[in-house]
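The complex appears here without one of its protein chains, the remainder shown in place.
Chain nomenclature is as follows: A and B, assigned in order of appearance, with residue numbering initiated at 1 for each chain independently.
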Amino acid sequence: MPFDLTPYLPFLIPLAVIEVGLTIASLIHVLTHKTYRTGNRVLWVVLSFVQIIGPVLYFIIGRDDGGKD
Amino acid sequence: MRAYLAFTKKEFTENWRTYKLPILLVVFLLFGMMSPLLAKLTPELLKSLSDTGGVVITLPEPTAMDAWAQFFKNVGQMGMLAIIIVFSGLMATEFSKGTLVNMLTKGMKRHTVVLSKLTAATVIWTVSFLLCLAVSYAYTAYFWDMGTLHYAFLSFFSLWLFGEFLISLLIFGGILFKSLMGSLLFCGGVIVAMTILNIIPNITRYNPSSLSGATLELLNGQKGLSEFMPAFVICAVLIIVFSAASITLFNKKQI
Partner (left out) sequence: MDILSISNLSKSFGQTRVIDGISFSVPEHAVFGFIGANGAGKTTTMKMILGLLKADGGEVAVCGEKVTFGATKTNRHIGYLPDVPEFYNYMRPKEYLRLCGEITGLPHTSINNRCDELLELVGLAGVRKKIGGFSRGMKQRLGVAQALLNEPKLLICDEPTSALDPVGRKEILDILRQISRKTTVIFSTHILSDVERICNQAAVLNKGKIALAGTLADLKARHKADSLHIEFVSAADKARFISVYGLSAEQSETGITLRGGDIEGIEAKALQILAQNDILPIRLEVAESTIESLFLEVVQ
């Protein structure tokens, strides 16, 4: 019996929006900055696609605050 | 007063531009969604497990109270962890980077620094918490009949108060050790100490740690208000004590 997703749509739609939003935000930040506090560009680009955890991790420990504008 | 407003504004700018505020908002938004979702999913997951195992379990339909149980568990554990991680550098980074020197030699009072940081962290935590609560409430109301919530305000307030307690610990630890690690370890140490104290019979009534989740029993009516009142009072007193101690300690700190 296929799992019925309909009751979960109120969750899934906003979740998808948040996840995609985080990935895009993180990707933009990774690609527009040259230096990172930890890790390198390839790592953070890949991790940006790891839902929620990846982008959050990037903004907490990967992002360099000495960033050029 | 002007220095206080200016420095508090600086705190908000800092939390926004260093992505701490946006991250907390997103994380707590997710916690808010997760709690009712988990409550709704758990029976389904168990059912799919029991299908393969051949064991038949009859499961009660989840209720609003299951969603709130998830809420207390998620916010009380992971939510508090998020608070600790995000605010652990509140005082410590100012010390380790030496950014306070310019501010203090400009004539800013030291207690202004502490009060500004406390204000900013409190506002950010309150907004994050309310967002989480509102989302959780909306989903729970959408899926289930809310039923009776006993002492709704106090039950939720207890979680908020415990978060506030952690913030005051982090600020105090940050000033005491002037380092991020010190701030983390101090806060962690107090939490561990409170957990160990719980071994003593009947102490949970007085232990602030019971405010980080156990007040579900207040919400669902299993326990009365008197069971938690001492913990409330002690927690509130400790917040004031640690905040005052932070200011006194900071006034004596060499920079």
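Everything that follows uses one rule, which is that contacts are C-beta pairs under 8 Å (C-beta built on N, C-alpha and C of every residue); 3 or more make two chains touch, one makes a residue touch a chain.
Here the structure is a predicted model, which is why all the values come from computation and not from measurement.
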item	value
Which residue of B:48, B:77 or B:99 touches the chain not shown here	B:99
Contact with the hidden chain (one of B:109, B:205 or B:223)	B:109
Residues belonging to subunit B that touch the chain removed from view	2-3, 5-7, 10, 13-14, 17-18, 97-99, 101-110, 251-252, 254-255
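The working rule: only the chains that are shown with their structure count from here on.
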item	value
For the subunit B and subunit A complex, residues of the former touching the latter	18-19, 22-23, 26-27, 29-30, 33, 36-37, 40, 44, 85-86, 139, 142
Residues on subunit A engaged by subunit B in the complex (per definition of touch)	3, 7-8, 10-11, 14-15, 18, 22, 52, 56, 59-60, 63, 65
